[in-house]
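Presenting chain A:
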Amino acid sequence: MSLKAIHIVFISAAMLMCVVFGLWALGEWRAADGTANLLYLIGSGVGFLALAVYGWFFLKKLKNVSYL
Partner candidate 1 sequence: MEIPYNVKSRPDTGLYNAKLGIWLFLASEVMLFGGLFTSYVVLRVNASAENWPHGLLNIPIGTFNTFVLIASSVTVVLGWAALKMNNFARYRKFQAITILCALGFLSIKSIEYSDKFTHYEIWFKDGHRQTGHIHQDGKKAWFWNTKTLAGAPAVKDAKGNVVKPASPPIAEFEFSPDATHYSDAAKHTKGEPAAAEHKESAHASGEHAAVKVKTADIKRLSAFVPAHSTYFAIYFTLTALHGLHVLIGAVVIAYIWGPGAKLWKTNPEQYVNRIEVSGLFWHFVDLVWIFLFPILYLL
Partner candidate 2 sequence: MAQTAHDTHAHAAHAEHHDHGPQSFWSKYVFSTDHKIIGIQYGVTALMFLLFGFCLMLMMRWQIAYPGKAVPVVGTLLEKLLGEPAKGGVIAPDLYNVFGAMHGTIMVFLAIVPLAFAAFGHYVVPLMIGAPDMCFPRVNMASYQCYFLGGVIMLASFLIPGGAAQGGWTSYSPLATQIPTDGQTYWILGMVFLITSSLLGSVNFIATIIQLRAPGMTWMRLPFFVWAMFVTAFLLVLAFPPLEAAAVMQLMDKVFGTSFFLPEGLFVGGQPADHLSGGGSPLLWQHLFWFLAHPEVYVLILPGFGIIAEVIANNTRKPLYGYRALVYSVLSIGFLSFIVWAHHMYLTGMGTKISTFFQTTTMIISIPSVIVLTCMFISLWGGSIRFNVPMLFALAFLPMFGIGGLTGLPLGLSYVVLQLHDTYYVIAHFHYIVAPGTIFAIFAGIYYWFPKATGRMMNATLGKIHFWGSLIFMNLIFQPMFAQGMAGMHRRMYDGAATYSLANGQDVIGALSPGIIKMNINITHAAFGLLIFQIPFIWNFFHSIVKGKKVTGDNPWEATTLEWQAPTPPPHGNFAEAPHVYRGPYEYSVPGAAKDYTPQNQAP
């Protein structure tokens, strides 16, 4: 697997982590309010979107590099 391939894996994992973080923050916020938790929730959503956009840009830019 080339650096390109593992980078895609990595970005997907990071997106997944944003989802987990978001769900966690949602749970905490529901249970006990707190502005910090709301911020985490929004932050993880933004992070997820940013990573998705970056990932798309990355795929486009490195179209010609092989996965192996």
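Picked so that all candidates are chains of the complex that A comes from, given by their letters.
The criterion applied here is as follows: a residue touches a chain if its C-beta (ideal position, glycine included) is under 8 Å from a C-beta of that chain, and two chains touch if they have at least 3 such contacts; residues count from 1.
Not measured: the values here are computed from a predicted model.
Participant: Mark the candidate that touches any copy of chain A in this complex, from 1 or 2.
Facilitator: Result for chain A: touching candidate is 1.
Participant: Applying the document's contact rule, which stretches of chain A touch candidate 1 when the two form their complex?
Facilitator: Those residues of chain A that touch candidate 1 are 1-4, 6-7, 9-10, 13-14, 17, 20-21, 24, 28, 31-32, 34, 36-37, 40, 43, 47, 51, 54, 58, 61-62, 65, 68.
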